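Quick one: this structure, given as structure tokens, is what I'll be asking you about.
Heads up, one of the protein chains got dropped from this complex, but the rest are sitting where they should.
Letters A, B and C name the chains as they come in the text, with residue numbers starting at 1 for each one.
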Amino acid sequence: MSDLDALARRLEQFADARDLAQFHNPKNLALALAGEVGELLAEFQWLTPDQAASVMTEDVEAAARIWAELGDVTNYLVRLADVLGVDLIQAANAKIDANDKRYPADRYRGSARKAPGDH
Amino acid sequence: MSDLDALARRLEQFADARDLAQFHNPKNLALALAGEVGELLAEFQWLTPDQAASVMTEDVEAAARIWAELGDVTNYLVRLADVLGVDLIQAANAKIDANDKRYPADRYRGSARKAPGDH
Amino acid sequence: MSDLDALARRLEQFADARDLAQFHNPKNLALALAGEVGELLAEFQWLTPDQAASVMTEDVEAAARIWAELGDVTNYLVRLADVLGVDLIQAANAKIDANDKRYPADRYRGSARKAPGDH
Partner (left out) sequence: MSDLDALARRLEQFADARDLAQFHNPKNLALALAGEVGELLAEFQWLTPDQAASVMTEDVEAAARIWAELGDVTNYLVRLADVLGVDLIQAANAKIDANDKRYPADRYRGSARKAPGDH
């Protein structure tokens, strides 16, 4: 079993043991995911790019909070995907395949601009 | 190598081939993650809980968009964690361990309320 | 002076008195806005539609938190718009004008679906 599958099973057991299936509708889980991402954002909001790049080694308290927020985000994402029946690794690789074609390396070197018509 | 590690390496190669390291600051990646989660939310905003629960089988176009958005969210989350040096599986499991203690199954059965003092 | 202009001036004075202009870059303010919206979302994540509709009268503690989060969201939105030089009332009305044409009342009655080509 992959790491993500093992995590999905653990999250399912956590929910089942507390009878939370009634709350774990995909809409609610997407909301919960967004709420956790909001908390993650709050850790970066006043940092300069340089401060952000070194936060994990330079600010031990912020690092611990970011680590915990990433755990929360991962858990809600994995739980949401499990409830929807989506394989995150497949979906992620399919998106890279598509972006590889959409943004050829030789034409988008050093550019973060979107492909034409994309917004 | 785990699935997530393989994905992180593929995302790094994608970024390196396009010289995107300059953009892939953790702050920017957290913003990009939040933007993709916003697009995911938009798929659920007008659905009833029942419609949300059956969207992957009942609405093939929405299902394809949700699948693609979950791929985007996964990619930015994995890339962000890689740039920060965070192991998402470890962080996620540590959070479940903490929640197991904070929300004992026998006291929080059928309840989505927060532990005292938590908001 | 309109209510929003008065609020924008008060927020500017708050920032100036604390020498926060260095932090109030539009990018940082957009991040802070998103973080506050994340906290607002968290208030609704486990509620049924009916519970959400009556939360302000049925749950006095949640109502106080929602009220405060709406205050935070408004402040960051007004501050962001002020820093960018955008008149929110103009921008909002222009968007309603556009949506009035895009979604004619007689064709979109009882439908929350998007106009063709819109996603």
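A few comments on the model shown:
The rule we apply is simple: a residue touches a chain if its C-beta (ideal position, glycine included) is under 8 Å from a C-beta of that chain, and two chains touch if they have at least 3 such contacts.
In this text the structure is predicted, and so the values were computed from the model without any measurement.
Hidden from this view is one chain, which touches subunit C at 2-4, 7, 10-11, 14, 17-20, 22-23, 25-28, 30-31, 33-34, 37-38, 40-41, 43-44, 47, 49, 52-53, 55-56, 66-68, 70-75, 77-78, 80-81, 84-86, 88-89, 91-96, 99-100, 103, 105, 108-112. Of the residues in subunit B, those that touch the hidden partner chain are 23, 28, 31-32, 34-39, 41-42, 44-46. Even with one chain removed from view, subunit A keeps its contact list with that chain: residues 27, 30-31, 34, 46, 48-49, 65, 112, 119.
In the analysis below, only the chains that are shown with their structure count from here on.
The pairing of subunit A with subunit C is characterised as same-residue: of all residue numbers used at this interface, over half are used by both copies. Note: centroid distance subunit A to subunit B, computed from Cα atoms, is 3 Å. Among the residues of subunit C, those in touch with two or more other chains are 31, 34, 46.
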